[in-house]
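As structure tokens, the structure follows; a few thoughts come after it.
Heads up, one of the protein chains got dropped from this complex, but the rest are sitting where they should.
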Amino acid sequence: MINVLLFAQLKDELGKETVSIEGNEMSVAQLKAKMKMDFQLEGLETVMTAVNEEFADDDTILSDGDTVAFIPPVSGG
Amino acid sequence: MINVLLFAQLKDELGKETVSIEGNEMSVAQLKAKMKMDFQLEGLETVMTAVNEEFADDDTILSDGDTVAFIPPVSGG
Amino acid sequence: MKERYSRQTLFAPVGDGGQLKIMKKHVLLLGAGALGSANAEALTRAGVGKLTIVDRDYVETSNLQRQQMYTERDVAEKLPKAEAAKRHLLGINHEVEVNAIIMDATAQNLEQLLGDVDLILDATDNFETRMIINDLSQKLHIPWIYGACVGSVGMTLTILPGQTPCLHCLLKAIPIQGMTCDTGGIISPAVTMVVAHQTAEALKILVEDWESVRPALVSFDLWRNQYQTVKLTKAKKKDCLSCGEQRTYPFLTVENVTKTAVLCGRDTVQVRPPKPLELQLEKLAKDLDGSGYLVKFNPFLLSCEKAGERIVIFKDGRALIHGTKDMVHAKAAYQSILG
Partner (left out) sequence: MKERYSRQTLFAPVGDGGQLKIMKKHVLLLGAGALGSANAEALTRAGVGKLTIVDRDYVETSNLQRQQMYTERDVAEKLPKAEAAKRHLLGINHEVEVNAIIMDATAQNLEQLLGDVDLILDATDNFETRMIINDLSQKLHIPWIYGACVGSVGMTLTILPGQTPCLHCLLKAIPIQGMTCDTGGIISPAVTMVVAHQTAEALKILVEDWESVRPALVSFDLWRNQYQTVKLTKAKKKDCLSCGEQRTYPFLTVENVTKTAVLCGRDTVQVRPPKPLELQLEKLAKDLDGSGYLVKFNPFLLSCEKAGERIVIFKDGRALIHGTKDMVHAKAAYQSILG
């Protein structure tokens, strides 16, 4: 199971902060596609991704037990 | 093993942020006494204690794998 | 809704309805130092209906490094902080009713101010006053937000009477000999970070979004890059004397108060803690020495001197503040060393 953590407005879109996804050996890009499909989450193309609190690319491969956080970049000031 | 996390000035007193302590079935009070003895840490009597990010008393019993954080209360303002 | 608050009402959890609530609420802010001045500015900009500021101190040069709003002119005029804050706030938002009260807060005089108060914001610098706030909060059923900082470190907690644990549940006794800003120093971001949390929690309470109130103690160190939240699910004590079933509000009684008295015929004030302490004079000497005090000590007492002011502290916590007859100043000097 992959533990997915949703930040900021993504948390509201999903209605909760965390969700568990079946998906050993999935890439971050595949996980994003799945999250978009399953939960109609918008804007995942531009979010920053952390895997186990370490910055990760779209092609990072996920393993069972990983925690993935999706963090929308912020531009205001 | 108990994973001990030292906050603020305690981190400087110990010279590092974390330390692992042998001590299954130890109480928080016993852990404090051991930390005082082994590392000459001062002021542990009045620190706040968190076990696995949950507030804990001196008589809380620790289990293998627990993370204990010692947080000195702050009074300035 | 007004143009002034347009960016705040755009934020959905506030909205127009939340803004109307904020504009009807009364907040009592205890302290107008570092935490106090910044909290006062934030709430005034947010448009709180009424803000009562209580402080015993006046603006000094060494405050300017971290205390928002205050200027060199306030220092030159030796303005009381509550009054200086009020003047600046009026220029920022004339719609907010600001009530500046220059006094040394005690259980008795504070209780009289709390009649229609919706929230108490803690910006004090000592646990004795916080324990008074904590007892009054429970007695009068008013939420309060603990905030404190020293060095690069800070801590904050929201206390909702009847719901969350109270500060007395977490601290069996008042911690003594903690670092204070006068012994450990302070950098402004530690202040700002506490205020960010306090203001966010205050807004949640003012708009009555109770579900969003943070159910945890926050502790951070901005220099050492630490941030920790501690959940308090099991921290509420049934036998707590402040919020438990057999509550006595111990900190509202006269016995639990630091006493001050001008020594007859001398330019000296004696300060006595509520209960005798057991100070570690050697450790205290080390801290004070590192803070620019001239320190001497023996097993029975410690004498320290800075900027012409001499303080003698006995092992049981009793102290003599020399060179003053002002009891409020003496108590403040005492608490600036012992927290």
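In order of appearance the chains are A, B and C, and numbering begins at 1 in each one.
Everything that follows uses one rule, which is that contacts are C-beta pairs under 8 Å (C-beta built on N, C-alpha and C of every residue); 3 or more make two chains touch, one makes a residue touch a chain.
Quantities reported herein were computed from a predicted structural model and do not represent experimental measurements.
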Can you list the shown chains that the hidden chain touches? A, C
Residue, one of C:T164, C:S291 or C:Q335, that touches the chain absent here: C:S291
Listed residues C:G91, C:G115 or C:G162, member touching the removed chain: C:G91
Just to verify: which one of C:G147, C:P165 or C:G184 makes contact with the chain not shown? C:G184
Had the left-out chain been drawn, it would touch chain A at residues 5, 7-9, 11, 17, 42-43, 46, 48, 50, 53-56, 69, 71-77
For chain C, the residues touching the chain missing from this view: 3-14, 38, 41-42, 45-47, 61-62, 64-66, 68, 70-73, 91-94, 151-152, 181-190, 192-193, 195-197, 199-200, 203-204, 212, 214-216, 222-225, 227, 229, 290-292
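By our rule, only the chains that are shown with their structure count from here on.
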Distance between chain centroids, defined by C-alpha means - chain B, chain C (Å): 26
Which chain A residues touch at least two other chains? none
